[in-house]
Each structure stands twice: as C-alpha cells, then as structure tokens.
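With one protein chain withheld, the remaining protein chains of the complex are depicted in position.
Now for chain A:
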C-alpha cells in the first residue's frame, strides 16, 4: 500500500487541497449524499423551528448550520488522516467516551428536554457523550476483533468477544442509567453487528439471538421497564389505544407524513408542522417534516440518500484489505442503518417510539459531529485501504 501522505515542506493548505491531495480520491457519492442530507436537514430544522422564537425564525437553523460546518471540518480532518491512528488510539477514544458517559450521571450532567444525557460546556454549548460513544465503541471493538495475530483466523477469539461484550456492556449500562433506551438499543445492535461481522459462529449467533429474546422477555415480564416504555410498545401495536398519551406521537407523526401525499405541502407550508402537533420535530421526529412538506418524493429522497450512504459504506467495507478497517466500516453501516430504520420506522408506525436522531438530518451538535466524523472515517478507509483487485 502506497504511503498517501508524503512528508514534505508543502503548506498544509496545499497538502489539503492540492493535486494529489487525498480529497480528490474520496468517495464522491458518499460525500454528496451526506451534503444533500445535511442541506435537506437544515431546511427541515428551519421549518420545524421557525415559529419558536418570534422575530428570529432562523436562530436554530443557523445553529444547525454552524454545527454542520464544525462537523464538516472534523470530517475533512479525519478523512485526510490515516485511519490507522484510530487503531492505535482506540482505547483512548473509548476511554474518553466512557468518561463522558460517567460524567453525565454525576452532578455534572444536565437534563435538556427531559433527557439526562448532556454535559454543559458553557456558552450555550453542550455535548451528548452517548452520541460519541457509538463510534468509539465501534473502533474499540474493531481493534479487539482484528488483532494482528488473528489475521489468518476468520473467527474472533472468545476472549475478544468477551472483551467486546464488556466494553459494550459498560457503555450500554451507563446510557441505560440516564436513562436512554433508544441509544442503549443502538449500542447493543452495533455490538452484535460488529461481532457477527467479525465471524461469530452461526450457532453462537443463534444462541445470542435467543438470549437477547429471552432477555427482552424477562425485561418485559419482570416489569423492569418503566411504564412509559411498555406503553410505547403497546402503542406501536395499537396507536389508537391512547391517542392523547403515548399513541399521540405515533398518530400525529403518521398524520403529518401521510398528509404530505405525493409532493408535500411545500416548505414552511405544513400545517401540522406549523401547529407543532408532532413533538420533538427538529430532532427525533424531523422525518415528519420531510413527510408533510416534501411528500412522498421528499421522504423517498431522504431514504434513498441514506441508502446511498449505507451502501457506499458497505462497498467500502467490502473492498477493505484490512480487517480492522472493514469492521469499522461495517460497524458504522450497522449503526447508521439501524438508527435510520428505528427513526424513520417509528414515524411511519412500524417501530416503537424511541429517542434516536435521524443521521445527518436531525438537529443536534454531538450527533452531527459523530456522524460526520464517522463518514470521515469511511472516507479515510476508502482513500487508504482499497483492494485494487475489484
């Protein structure tokens, strides 16, 4: 593999954008889809929040754009660096993320919109460590499951699987303490996904699925879930059971999306959105704004753009020579794919209501950074680890 970044005395700028810069070798489709989603997301955030503060209809949209800009810088830096440092620093990244999660449950953590998942940084900025924990976990697991000595073997060692489970368990437990059921689910799915990708035996997979199912049954029947969490599942089965309570969100998001029909009512012209009938419409339920104002055309566009990102991610993973890189890429795809499924699914009544954002579209700084950095990692892998056989 050629060394992409040569040590020279050229300026950083020239290294960044000049001829031979890794930027010109990045995956254009992946980048384009991310930018397209970000632009759409900005419009949707704008539409969802324009009535919040009178005289300042763009205040949240502007903040979102700022987040995107910061995210893009982070993306560019990560994309141009050698992803291998990730492997080296994986334990550090994981450690920092875990520390963040720990801080959240200490008095340093803050509650915003009923979610105790924030650390205030001052100056109106806050981070959500759980969002950072997702890529951090992927990286540490990929490192554990792709030890140099394992290259010949195609299956992960039991000890590594156990370590992965421990790493994930710690993160999941801390997130659960917030409590944040949605993110916990995402973490568990990422963990399972990466381990399975790493080559876990089918019988173990089956066993794992069975254990997960049994665990879910136990949680359900032993009443370990809070009543509202139970209600969310009940509402999924029958949204009409409680149209003003839990079913309300489900019903209202269906109404908003459904009423968009083919072309939608047009940007800023969605009555359901303007009337704020759907809660959390700039974050978890942003997809409903797309549904109402841009219609079927808009929602399918968003879904397909997400599809482009996921499929490019899979493609990058598949063309990897490096097992670590492939696992990282596969993990990122699993993460974003699952999150997109849960998020879009809950708004159209095929998933329970959980608080996970829609990647690249929802408002939220930390999540945006994490998503863009992750795409940056995919790009870095794409640029530096290609099997030219295909």
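Heads up, the rule we're going with is that a residue touches a chain if its C-beta (ideal position, glycine included) is under 8 Å from a C-beta of that chain, and two chains touch if they have at least 3 such contacts; residues count from 1.
Keep in mind that, in the parts below, contacts and distances are computed from a predicted model.
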item	value
Absent chain [UniProt protein name; select from "Cell wall polymerase", "ABC transporter", "GntR family transcriptional regulator" or "Penicillin-binding protein 2"]	"Penicillin-binding protein 2"
Contact partner of the left-out chain, one of A:22, A:109 or A:337	A:337
Sole residue of A:30, A:119, A:197 or A:378 that reaches the chain not shown, by the stated touch rule	A:197
Identified contact with the non-displayed chain, of A:327, A:361 or A:378	A:327
Candidates A:67, A:178, A:191 or A:272 - the one touching the absent chain	A:272
Where the missing chain touches chain A, by residue	154-155, 193, 196-199, 242-245, 252, 254-262, 271-272, 274-277, 291, 295-296, 299-300, 303-304, 306-307, 310-311, 314, 317-318, 320-321, 323, 326-327, 330, 333-334, 337, 340-341, 344-345, 348-350
